[in-house]
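Reading through the structure tokens given below for one structure.
Missing here: one protein chain of the complex. Every other protein chain is in place.
Note that the chains are named A and B in the order they appear, and that numbering of residues resets to 1 at the start of each chain.
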Amino acid sequence: MTERSESGPAHKTLEIGMALLIGVFGLVVIFGSVKAGISWGAEGPRAGFFPFYVGATIVVASAINLWHAQRDDDGRLFAEWGQLRQVMSVVVPTAIYVGSMPFIGLYVASTVFIAWFMRWLGGYRWLTTVAVAIGMPVLTYLVFERWFLVPLPKGPFEEWLGL
Amino acid sequence: MKPFVLNVALAAIAMSCVGSTASHAAWEPVRPVEFIVPAGTGGGADQMARTIQGIVTKHNLMKQPLVVINKAGGAGGEGFLDVKTSSGNPHKIIITLSNLFTTPLATGIPFNWKDLTPVAMLALDEFVLWVNAEKPYKTVKDYVDAAKQAPSGSFKMGGTGSKQEDQIITVGIEKAIEAKFTYIPYKGGGEVAVQLVGNHVDSTVNNPIEAVAQWRGGKLRPLCVFDAQPMAYDEPIADGKAWKDVPTCKSQGLAMEYLMLRGVFMSPKATKDQVEYYVELFKKVRATPEWQDFMKNGAFNTTFLTGADYAKWVAAEEKRHEGLMKDAGFLASGN
Partner (left out) sequence: MEELANLFHGFAVALQPYNIMLMIIGITLGVIIGVLPGLGGANGVAILLPLTFSMPPTSAIIMLSCIYWGALFGGAITSILFNIPGEPWSVATTFDGYPMAQQGKPGEALTAAFTSSFVGALFAVIMITLVAPLVAGFALRFGPAEKFAVYFLAFCSFVGLSKEPPFKTIAAMMMGFALAAVGLDSITGQLRLTFGVTELLNGFDFLIAVIGLFGIGEILLTMEEGLAFRGGNASINLRVVLHTWRELPAYWMTSLRSCLIGCWMGVTPAGATPASFMSYGIAKRLARRGNNFGKGEIEGVIAPETAAHAAGTAALLPMLSLGVPGSPTAAVLLGGLLIWGLQPGPMLFVEQKEFVWGLIASMYLGNLAGLIVVLTCVPIFAAILRVPFGIIAPLILVLCAIGAYSVHNSTFDVMLMLVFGVLGYLLKKCNYPLAPLVLAIVLGDKAEESFRQSLLGSQGSLGVFFSNGLVSTIMALGLVALFWSAIQEGYSRLRTSMA
């Protein structure tokens, strides 16, 4: 991977990581199934019977995938650092957006999120940004809460407005 | 409870603005009321909730909209926990069925009906023992004899859900007649009735509304009702027979009684005025012709209870379920 002009994490590393992650998931499933009971009772299989074998299959399949990933060494990159930075520039704000939703409500969070995205990632003028960032939540409110009567999460701001 | 203070303040403002004529209740909703259904769309509880929503909308019984929301996860546990954690929010009510008792007992989720504020019992749902009309048994006695003669476990009883009302009744019948059934759980009551028509099970304990169409079509036959007295509706349904002509199981030598609660609760810490508002609302709903039609279609037992009577009834019923579920071995291992 050193011949490349851009560097980044090796594809192999990620493959191994993914196989391990899925394998661990399989172990969790096996653990949970054993707790629910995996035997074949008088009236057919019990609650954990199928999940147990599903979990076991996941572990076996991941072990094989891990072995393949280990062998396979073509020096491919998973992605360049620059590309990953782009991806993270969406993931991180979305995580903040999603995490703040229970506290400040969907509308305020969406306004801030859209504004941030358009202004810093999209580089739009303030006027366009503000129009979309405010217009979208207002439209959402009208469509979901007024017309279709679907309540969405609200925070202190909506409480203050008395909505 | 800051939001609550705010609500009361807003309510006061709203009332003074509108110059409310509602003198009987000192409280009124100031935002849309969420009507939680702890069961899936299309089931018995859901139908009742949506009928109420329709009646409220049509007769303009509330100033704010009533919004039905299904929270069926974990045999209704999702809905109960949601209302339990909405302490002091008077804009959330929940319609319950027997899973009010059975779900916490069978799954061990941290919930008890005492966590909620009781509002009113709207009706009680009956259970009827059904068999396929092609089968030779015409009376409960024929049925019991057939069940006893069949090899243990080969007689199949279909029902809705696992470790819930249908299975409790099945275990009760097993005890009463000393036979062993195989209980097969399905997702919904309509599906259970059709499985019986298709002879994939030998009998069911469907609610009247779930199987009435098949009875009228001559596909199913009711044997008895699990109530202390016969149902009140005398309009003929099939072969000149009405709901009233279905005998009680007890009178036929099958000693098992079971009625299912269709009642309303609201979130914890509701004030007396708030409860009073909803009680009045449901009284108005019950007076409409649409509601009476609905009761007749489903052959419901129309007992209406509120306040302390209601709470007492629920408490007694909880004890009974605990006993029934314990005998049947349905309690969660943690309990």
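FYI, contacts are C-beta pairs under 8 Å (C-beta built on N, C-alpha and C of every residue); 3 or more make two chains touch, one makes a residue touch a chain.
Values in this document were obtained by computation on a predicted structure and should not be read as measured data.
Undergrad: Would you indicate which residue among B:Leu61, B:Ala176 or B:Ala332 is in contact with the undisplayed chain?
TA: Residue touching the absent chain, from the options given: B:Ala332.
Undergrad: Check each of B:Thr96, B:Thr170, B:Gln214 or B:Thr306 against the chain that is not shown and name the one that touches it.
TA: Spelled out, the listed residue whose C-beta touches the missing chain is B:Gln214.
Undergrad: Using the document's definition of touch, tell me which of B:Thr117, B:Gln164 or B:Thr306 contacts the absent chain.
TA: With B:Thr117, B:Gln164 or B:Thr306 as choices, the missing chain is touched by B:Gln164.
Undergrad: Have a look at B:Val30, B:Met62 or B:Ile109 and name the one touching the chain we're not showing.
TA: Only one of B:Val30, B:Met62 or B:Ile109 touches the chain omitted from view, namely B:Ile109.
Undergrad: Which parts of subunit A are in contact with the chain that was left out?
TA: Interface residues of subunit A facing the absent chain: 14-15, 18, 22, 25-26, 29, 32-33, 35-36, 40, 42-48, 50-51, 54-55, 57-58, 61-62, 64-65, 68, 78-79, 83-84, 86-87, 89-91, 94-95, 97-99, 101-102, 106, 110, 113-114, 117-118, 121-124, 128, 132, 136, 140, 143-144, 148-153.
Undergrad: Can you list, in ascending order, the subunit B residues touching the missing chain?
TA: Those residues of subunit B that touch the unshown chain are 40-42, 46-47, 50-51, 53-54, 57-58, 68-69, 71-75, 77-78, 81-82, 106-110, 153-154, 156, 161-164, 167, 182-188, 190-191, 193-195, 197-198, 200-201, 209, 212-214, 216-219, 290, 293-294, 297, 330, 332.
Note that in this section only the chains that are shown with their structure count from here on.
Undergrad: Measuring centre to centre with CA averages, how many angstrom lie between subunit A and subunit B?
TA: Once rounded, the distance between the two centres reads 39 Å.
Undergrad: Which subunit B residues qualify as touching subunit A in the complex?
TA: Touching subunit A from subunit B are residues 3, 6, 10, 30-32, 34, 65, 67, 69, 182.
Undergrad: Quick check on the complex: what are the subunit A residues that touch subunit B?
TA: Against subunit B, subunit A makes touches at 43, 145, 149-151, 159, 162-163.
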